[in-house]
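One chain of protein is taken out of this complex; the other chains stay put.
Chain nomenclature is as follows: A and B, assigned in order of appearance, with residue numbering initiated at 1 for each chain independently.
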Amino acid sequence: MSYFSDIYNGVKTLLIGMSVTGKYFLTSRKGAITQQYPDNRETLKMFDRFRGEVIMPHDENNEHRCTGCQKCEIACPNGTIEIIWDRKINEETGKKKKVIDKFVYHLGLCTMCGLCIDVCPTDAIEWGQNFENSVFDRTYLTRVLNTPGSKLQPGVED
Amino acid sequence: MNIPLNITKTIHDWLFSIMPEGAASIVEMFIIALVYLGIFTVIGLFLVFLERRVSAWFQLRIGPNRVGYQGILQSLADALKLLSKELTGTVKADKFLYNLAPYFVIISALMALAVIPFTKEFHAFDINIGIFFLIAISSIGVIGILLGGWSSNNKFALIGAMRSGVQTISYELSIGLSLLTMILITGSLQLSEIVEVQKNGWLIVQGHIPAIIAFMIFMISGTAETNRAPFDMAEAESELGAGFHTEYSGMKFAYFFLAEFINMFIIAAIAATVFFGAWLSPFGITESLPWLGIFWFLGKTLSLVFLMMWFRWTFPRLRVDQLLTLEWKYLLPINLVNIIIMALIVWLNLTITF
Partner (left out) sequence: MEQRTTIDKSFKSEPYQINMGPQHPATHGVLNLLLTIDGEIIQKVEPDLGYIHRSIEKMCERDSYQQIVHLTDRMDYLSSNINNEAVCLVVENALELEVPERVKVIRTIIGELTRISSHCLWWGIMGMDVGALTTFFYGFRDRELINDIFEETCGARLTMNYNVPGGLMLDIHPNFIKRVKKFIVHFKTKIPEYDKLLTENIIFQKRTKGIGILTKEDAISFGASGPVARASGYSCDVRKYHPYSALDKVTFNEALRTEGDTFARYKVRIQELWESLSIVEQLIDNIPEGEHRVKTNAVIKLPKGEYYQKVETARGELGVYVISTGTKSPYRLKFRSPGFSNLSLLSHIAKGGKIGDLVAIMATIDLVIPDIDR
C-alpha cells in the first residue's frame, strides 16, 4: 500500500514546491531583487561607513590634517601606505618640524581592514564611498592622497 | 514521387500546375526544407530567450532585457557570438565521430519537426505512421549524444553520455506506451486523423481519467527524453561539469543546445497534438478562420513548454538509479495498467464525446 501513498505524497510535495516558485513567478514584476547596475548609478548610494577606498579630505584652503606621524603606516598589515616626509623649518616658531611630502596609498594592496583610519590621531584619513575602482593599468592604483601644494591645517598639532 | 508532402494546398497546386510532376516535387522539397530550417532556428532561438526570461522571473531576477525590445534579440546575439568562436577539441578525440555527433542530434530534431501539424494546411509530412515515426526519430538523437560523449575523450563526457543512453532507452518505453494509450481512442497513427477525431472533444477530455494519467506520464517521460531538469543526468552541471558536451565549443555546442530546445518544443507539440487537439480551437469557436489554428497550436505548445520550464526551475535533480527506479517501478507498471483501463473504456464506449 505504501507504493500508492508514495506516489500520492510525491506528487503532493512536488505540487507544493511548484506553488512556491509559481507565486514568485506571478509577483516577479515587483519582486526582482537584482539591480540594473550601470543604469542606476545616480541613485546608487553606498552606506556612509562603506569602505571603498582611503581618502584624505582637504578643506577649501587646500589644507589637510595629516601630521606625518606614520602611525597608519605602522598599523597597516600590507604596506599599503607609504608616507614620504621631510623636516622643514617652521617660519613662525623657527623649529624644525615633520611635514609630509607625499602620502602614497597603494589601493592594489589594500584589504580595507580599517586599521589605519582607526589608529589615526588627527582623523586625517577616512573612508571614501567610491566603489568603482577598476582601472586598465595597475599603476593607476597607486595614488598620492594629498593634493600638490597642500599644507597642514593650523591647529591640528596642538 | 508519392511522398505526401504539402506546405499549403495553394502553393502545392500552383507548383504542380506550372511544372512537370517530378520537378515540382523536388522544388517543393527544397522549399519545405528551407521553411522548416527557418522555423527551426526561430523557434530554437525564441525558446532559449524564453527559458532565460522565465527562469529569471522564477528566480527574482530580471533576465536579459537589453538587446531588442525586452531583450528579444538576446539569443540571436548569443548565436552570432557562438558562430564567431573558435572550435576547440581534445587532441586524442576521434575527430570524425566528434564532428559528426552534433549533426545527429540536430537532424533528428529537424526530422521530427516535419510531421508536426502546425495547422490543417501547414503540415509538411503527413504520413500514416506519424506517431510511430516521431517516436523512432526522437530516439536517434541519443546516438549523437552517445557519440559526442564517447568521442571527445573526456571521462566526464563519457559518464554523461552513458547516463543519457540509459535514460533515453528507459523513457522511450513510457513515451511510446502513453501515446499508445491515446491511440486506442483514435485508432490511427496518422497525426491529421488524430486531430480530426478530436473535433468531438480533445482526447484528454474524451479519455478522461486514463488520458490524464497518460498525459502526466507523457510529460514526465518527455522531460526525461529531452534531458532537461529534473532529469538532466547527461549534463548535471553540479556533478559532471557540462556532461556530454564538455569538450564542444562554438557552433557545435550551439547545435546541441538548440537541439535540446527544439526537442522540448517537439515533446510539447506532440502532447498538444495528441492530448489537446493541436490547432483545434476549444469548442470550435474559430472554426471559420482556419489560419487561426497556428495561434491555437502555438499557444497550447508554449503553455506546455512553460510547464516544462516550471519543472526545471523548481525541482532538484534525481540520481541516476532513482531515475531508473521511477521508470521501471512506477511509470511502466502504471502505464501498462492504464492501457488496459483505456482499452476497457473504449470497448465499453465510456468515452466522453460532444
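The rule is short, and it goes like this: contacts are C-beta pairs under 8 Å (C-beta built on N, C-alpha and C of every residue); 3 or more make two chains touch, one makes a residue touch a chain.
Quantities reported herein were computed from a predicted structural model and do not represent experimental measurements.
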Of B:I145, B:A211, B:L318 or B:I334, which residue touches the hidden chain?
-> B:L318
Give the residue, chosen from A:T27, A:N62, A:N90 or A:T111, that touches the chain omitted from the document.
-> A:T111
Out of B:G89, B:P230 or B:G299, which is the one that touches the chain we can't see?
-> B:P230
Where the missing chain touches chain A, by residue | 9-10, 13-14, 16-17, 19-21, 33, 46-47, 49-51, 71, 75, 77, 111-115, 118-119, 127
May I ask you to list the residues on chain B that touch the chain which is not drawn?
-> 55, 58-61, 155-156, 159, 229-230, 232, 236-241, 313-322
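Basically, only the chains that are shown with their structure count from here on.
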Using mean CA coordinates as chain centres, what's the chain A-chain B distance in Å?
-> 52
Which part of chain A faces chain B closely enough to touch in the complex?
-> 7, 14, 17-18, 20-22, 24-25, 28, 31-34, 36
Given the complex with chain A, which residues does chain B contribute to the contact?
-> 54, 56-62, 310-311, 313-315, 330
